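Only a single protein chain was left out; the remaining protein chains are all shown in position.
And then subunit A:
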Amino acid sequence: MTKEAKKPFRQSVAEWRQFVYNPDSGEFLGRTAKSWGLILLFYLVFYGFLAALFTFTMWVMLQTLSSDIPKYRDRISSPGLMISPKPDTALEFYFNKSDANSYAQYISTLKKFLETYDDSKQSENINCTPGKVFDQNDVADKKACRFNLSELGQCSGKEDKTFGYSKGTPCVLVKMNRIIGLKPEGEPYIQCTSKEQDMVEINYFPPGGSIDLMYFPYYGKSLHAHYLQPLVAVQLAINSNSTNEEIAIECKILGSPNLKNEDDRDKFLGRIAFKVQMTE
């Protein structure tokens, strides 16, 4: 009855074309050139104002921040652990001790990582008193403590350029995340364990995997430019009859009551788990 008949296709195309450009009224997409001009001008002003406002509020906000330390550090109250080298795929080391190519990546990463610890780079660093927190709150020029690569023993890359990978005793460096102002209590040390105890023997450099308190606290990138975080090298002497086996290792920070290592959700808070599989 009053049902509208479907518009023929040609008509709707014509209508569409009319909408895109209407030669009678000079309208392009339903607006005349003047109308488009006005609307574009309006939005130019409108968004220009918003952009200025955004910039201004961001500037004000940034003014309230210190360039030295972040306003809040509650989201990182306890440090995470991380290792170097870090394999591309997850935290799993696969290498063939007789094939230099299979671990070349690890070695170059380690070398690069340790470059900043080279003695030549540590000329400005001072020797601090071991075993004591190195408080420099009142000092404007914050000094960094020297970390001697020799502390890493066989894992320093000095004697063994392959960091033990060619010998089946791969080195992995364990480091604790930098957190501004963190002062570990007690005598923190790294301890790594493997469920497959008989497959691997674990050695630590410095001995006992200890982390010296003198490297703390950290004062942040701008105040503490030369800061080097202490490292613990873990050397895995893989049992010769355990080659081809996947060995799961978990390292934890122990000995310090204020460093968490048992968080349910954060698997990297004060601990790290990785796997090593060596072939021949």
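Assume a residue touches a chain if its C-beta (ideal position, glycine included) is under 8 Å from a C-beta of that chain, and two chains touch if they have at least 3 such contacts; residues count from 1.
Note that contacts and distances are computed from a predicted model.
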- Task: Assign the chain not included in the display its UniProt protein name, restricting the answer to "Sodium/potassium-transporting ATPase subunit alpha", "CCZ1 homolog, vacuolar protein trafficking and biosis associated", "Serine/threonine-protein phosphatase 2A 55 kDa regulatory subunit B" or "Hemoglobin subunit zeta".
- Result: "Sodium/potassium-transporting ATPase subunit alpha"
- From A:R17, A:K111 or A:K267, residue that would touch the chain that is not displayed: A:K267
- Of A:V20, A:L44, A:M58 or A:A100, the residue in touch with the unshown chain: A:M58
- Just one of A:I76, A:L149 or A:A248 touches the chain that is missing; which is it? A:I76
- Looking at A:P170, A:P184, A:P206 or A:G220, which residue reaches the missing chain? A:G220
- Spell out the interface residues on subunit A facing the chain that's missing from view. 1-2, 35, 38-39, 42-43, 46-47, 50, 53-54, 57-58, 61-62, 65, 68-73, 75-76, 79-82, 86, 89-91, 175, 177-180, 218, 220-222, 224, 227, 263, 265-269, 272
